[in-house]
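As you look at this complex, bear in mind that one protein chain is not there, while each of the others sits in place.
Showing subunit A:
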Amino acid sequence: MDSGQPILEVKDLEVSFGEGPVLHGVNFTIRRGERVAIVGQSGSGKSTTVGAILGLLPGNGRITGGSITLDGADLGGASEKQLRHIRGRQIGLVPQDPMSNLNPVMKVGAQIADALAANGHQGRDNIRQRAVNLMTEAGIPDAGRRYGQFPHEFSGGMRQRVLIAISLAGEPELLIADEPTSALDVTVQRQILDHLQTLVDARGTSLLFITHDLGLAADRTDRIIVMANGHIVEVGTPEQILLNPQEEYTQQLVAAAPSLLATVTGEELAGASLPVESKAASTTILEVRGLVKEFTLRSQHGKKFLAVDNVSFSVERGTTTAVVGESGSGKTTIARMILGLEQATSGEALIDGKSITASDGAVRRALRRKVQPVFQDPYGSLNPTFSIERLIDEPLRVFKVGNAASRRARVAQLLDQVALPRTMAQRRPNELSGGQRQRVAIARALALEPEMLICDEAVSALDVLVQDQILDLLAELQNRLGLTYLFITHDLAVVRQIAHQVVVMKAGKVVEDGSVEKVFMAPEADYTKELLGAIPGASFAR
């Protein structure tokens, strides 16, 4: 590879939406065959940078300063027609969401053929042959048959491979991958990225990799650009950034990245491990016994689907148990059955010896008070028409606790507990950030002084730094209030940070369970090993 030559040069790039720039003097170059990552949280300007390079800024966004040079030609002055020629042939894009980036009513092969035709290929048979080749290259087995299938017949990972095939159709010199795997499970993510890397290396294509995951960036690229608030904070090799970050922001980011903490050695582990409450004789608060949930598939002539298959585990009071699994492993269904939102087909989930679904009236009310949920999406779990005070107040109203004055006082106390200013009480959820909303959701769950919180992917939708703060808050609340957590997540890295016990699930079954130390240090099941191996950034763990 002639690595000296820059293929893309971005100089003092400034982009504005309406008033005031959102990107300030962004400078970087990508050399031929180089893999560069831009890492940043939401709102850091990483996607805006991509939009500017491709000439696809949304809304009223426009470049207000600086230049973008691709292979010696200025992109800023290029007409829309020239840009169209560049996109696809010189720059390929692998978009973020494989679910919404394929046309659902168009056959997959036809969508790839479309990209080929747009790049000047001619002849039906020729195009078809090339499309099938591209699909095979992108790692889609049996491409000839799958050519004629629709996107809904493909899994998320396979769809992402289709998108990769489309992006490679014009044989671009530079490939931009915008969070290509953030919607996928870790093991699938690893397969896809391994494959993408092989493809890129084989073709000598340069790669611009956009991600929020520092570990992923470190694993996959030669150089990392850290962005925040539209500025470039720091540029360096993965070793420099992860092991010796210069800027304060980068240091925070590295410290917060859970994936980098996930593989600490045994001795460090003992020291870093959360103090398990040595409360008088730890008792079991939740006992799940032989839980089974069967769904009848309406589309397939009443065929049964076993979402949860004979799952048993128990949770000690005052500890954190994580249920880990990829999508479709049945972990959320378990949470819903424990919460009494779903009826188990057989087996039972007992809270202090009683089941929510089997009891009613006063008993059920008492059980519901003991167990409260925190859901994944803080945008959906708060009623948008309520004020923050009203939201936190709601469980108290439902349980008819206290009078108006004492309830208000309790709300103030709860806001303090989750470290939200009291002045926020009259705001609406949409005026808050994601992390603040999740704090409100936690405050609401705590309102009835429950003994156990069921956190269903409670931090997965948040940025790394915010995620770290919420995890700290949860740990602090556990220490102070002696709470028990059942933590449902797909992210092993997060588990490492907060859990005492781990239950690993796959396809409705428990694959492995045990203490965090045991599962992380001496995993028995192959699946657990595979999951652990897929955590990005492992080689950079300190």
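What we mean here is this: a residue touches a chain if its C-beta (ideal position, glycine included) is under 8 Å from a C-beta of that chain, and two chains touch if they have at least 3 such contacts; residues count from 1.
Keep in mind that, in the parts below, contacts and distances are computed from a predicted model.
Enquirer: Of the options "NADH-quinone oxidoreductase subunit K", "ABC transporter permease", "Nitrite reductase" or "Acyl carrier protein", which is the UniProt protein name for the chain that has been left out of view?
Expert: "ABC transporter permease"
Enquirer: Quick one: say which of A:Phe28, A:Phe209 or A:Phe375 touches the chain that got left out.
Expert: Final answer for the missing-chain contact: A:Phe375.
Enquirer: For the chain that's not shown, point to the residue among A:Val22, A:Ala78, A:Leu306 or A:Val401 touching it.
Expert: Going through A:Val22, A:Ala78, A:Leu306 or A:Val401 one by one, A:Val401 is the residue touching the chain not shown.
Enquirer: Considering the whole complex, which of A:Leu243, A:Leu341 or A:Ala419 touches the chain not shown?
Expert: Selected residue, touching the omitted chain: A:Leu341.
Enquirer: Residues on subunit A that touch the omitted chain in the whole complex?
Expert: 339-341, 364-366, 368-369, 371-373, 375-377, 380-387, 389, 394-395, 398-402, 405-413, 422-423, 425-426, 428-431, 441, 444-445, 448-449
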